[in-house]
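Here it is: the structure, laid out below.
For this view, one protein chain was removed and the others were kept in their places.
Chain IDs A and B follow the sequence of writing; residue 1 opens each chain.
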Amino acid sequence: MPLVRIDLVRGRAPEEVRRLADTVQEVMLDVFAAPPGDRYQVIHQHDAGEIIAEDTGLGIERTDGVTIIQVTQQGRGREQKEALYAALAKRLDEEGLVRPTDLIVSVVRNEPEDWSFGHGRAQFLTGEL
Amino acid sequence: MPLVRIDLVRGRAPEEVRRLADTVQEVMLDVFAAPPGDRYQVIHQHDAGEIIAEDTGLGIERTDGVTIIQVTQQGRGREQKEALYAALAKRLDEEGLVRPTDLIVSVVRNEPEDWSFGHGRAQFLTGEL
Partner (left out) sequence: MPLVRIDLVRGRAPEEVRRLADTVQEVMLDVFAAPPGDRYQVIHQHDAGEIIAEDTGLGIERTDGVTIIQVTQQGRGREQKEALYAALAKRLDEEGLVRPTDLIVSVVRNEPEDWSFGHGRAQFLTGEL
C-alpha cells in the first residue's frame, strides 16, 4: 500500500519505464508516508490511442507521453495528496520522464482491512503493520 | 474526471475502438455532467479468456463483445448513475458497438482532493475547476 497503477504509451525503453516507476516510488517514500519497501506498482503499457486524455478546458496540451497514475491507498489526507501531485510532477519532469502537462493523477481511498500483502493475512489488522 | 477504464476483447479495428471510446465520452458529456474536454479514458484490450463475465443468474448471455467499463468519479448521485448505465447501453447498441447484454459498468467514488489533471496541482482545490 499504496497500490499504484501507471498507464503510459508504449515506446519507452524498459530502463526508462523502470526509472519512471522508481521515481514514482521515491515520491511515495518522500512525501506520501510510504515506509521502506512499501512498493506495489503495476505498469500498463498501451498502444497510442488507448489512452485518451483531454484537459477539462484547463488549457493543458497532452502528448504521447501522457501518463495516468492511479493510487489506491488508505489513511492520507488532503495535504499529503497535494504534496504527492506536486512532487510527482516536479520529479518526473526533472528526470525528463513525464512533462507536468502530461501527468494525471487519481487517488482512491480504502481502509486498513482492505489490504493483504502476503500469506493471506490482513497485516494492518494483525498488527504486523 | 471521470477516469474511465474500458476493458474489451482484442479484435476490433482501431477505428472501431476509437468510436467506442468516443461514444462513451458522448454519454459522459450528455448525462454524466462531464464538462467539455473532461475526457480521461484508458482502454485495455485483452485476449479472449482474459475477460470472464457471467451473469449473477440474471439470464444474460455474454459474447466475445463483452465490455467492462469502470468509472472513477466524484460528485454524481444515484440518478446520474442510472442515467449513465441506460445511456451507455442505448448508445453503444445504436452504434453497433456493444450489445446491451455485453455491457457491464462499475463506478467507484472518490473526492475532489483526489484529482490532479496536470502541473502537479489539485485543480478542484485550487479553484481552477
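Simple rule for what comes next: a residue touches a chain if its C-beta (ideal position, glycine included) is under 8 Å from a C-beta of that chain, and two chains touch if they have at least 3 such contacts.
Model, not experiment: these values are computed from the prediction.
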item	value
Residue, one of B:33, B:108 or B:125, that touches the chain absent here	B:108
Which residue of B:21, B:43 or B:88 touches the chain not shown here	B:88
Options A:23, A:56 or A:72, residue touching the unrepresented chain	A:72
Absent-chain interface as seen on chain A, which is shown	1, 3, 14, 17-18, 21, 25, 35-45, 72, 108, 110-111, 113-123, 125, 128-129
Touch residues of chain B, complete complex, unshown partner	7, 44, 46, 49-58, 60, 68, 70, 78, 81-82, 85-90, 100-109
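The criterion applied here is as follows: only the chains that are shown with their structure count from here on.
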item	value
Distance between the centres, which are taken as Cα means, of chain B and chain A, whole angstrom	21
